[in-house]
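One protein chain is absent from this view; the other protein chains keep their places.
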Amino acid sequence: MLYEAEEVLGLIPQREPVVMVSRLIDASGNRCHTGLSVTADNYFIEDDGLMAETGLIEHIAQSASAFAGHRYRMQSLPAPIGYIGEVRKFHCYRRPAIGDELQTEIIFEAEAEGVTLMSATTSCNGEAVADTKMKIFVEPVR
Amino acid sequence: MTREEIVSKVNAVLAEEFEVEESVISPDADIRKTLELDSLRLVDLISAIQVAFGVKVTTEELHLLTKFSDLYDYIEKNL
Partner (left out) sequence: MLLKDKFFSIENTVISNDGVTYQIRLLSDCDCYRGHFPGKPVSPGVCNIEMIRECAELFTGKDLFIEEIKQCRLTAVSSPAICPSLDVAIKLIPASDNTAYEINASITDQARTYMSLKGIFRTKQ
């Protein structure tokens, strides 16, 4: 485990109530794994007790943000702010429930002119929950 | 891989990625206009070439490529 709970906040610019990543499990090369513990107070939990699909997209975006933050930290730079530029081929297979432990694999595929293309797969106990391709703009903090 | 194979693979990959008809991709056509490349889509081109050919084009190099024939040349040289 690289970063857990409070420590992960050092890697991302988001703060409560919209923090959607609980830990950065490992990172090497262009790949990392993150986790999210789905709790009752999660911002994206709907009236039926399940998380909105958009919460998964935010979790994936913040996972990439944590990965980028980790890479910046390795170079002693502060965590950058990332904006979602595009979501493509997003599929949601089921909505997460309170108590679920989500695990996400992020792969940074390519980078050009400040735009990073990545792919992500989110699963829970080995079962696919969502997958997508996403582009993020990474804006270094000045 | 022969030149013909490169050309046909590039055209097929880009037609799928950018959702254009393969017939609009010709050696003399302008890459940016044909694929409607903007700052967000540039990275898709780089990734598609990397996945299909294992060739990594940098942004700087990409700016020197105007027509599809330039792209075929580049891939042929760097395969």
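Per-chain residue numbering starts at 1, and chain names A and B are given in the order in which the chains are listed.
Basically, contacts are C-beta pairs under 8 Å (C-beta built on N, C-alpha and C of every residue); 3 or more make two chains touch, one makes a residue touch a chain.
Predicted, not measured: the structure shown is a model, and the values here were computed from it.
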Omitted chain - touching chains that are shown: A
Per the touch definition above, residue among A:Leu2, A:Ile25 or A:Ile84 touching the missing chain: A:Ile84
Residue numbers in chain A that touch the chain omitted from display: 13-19, 43-44, 46, 52-55, 57-58, 61, 81, 83-92, 95, 132
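In the analysis below, only the chains that are shown with their structure count from here on.
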In the complex with chain A, residue positions of chain B that touch it: 39-40, 42-44, 46-47, 50-51, 59, 62
Contacting residues of chain A [partner chain B, same complex]: 85-86, 109-117, 135
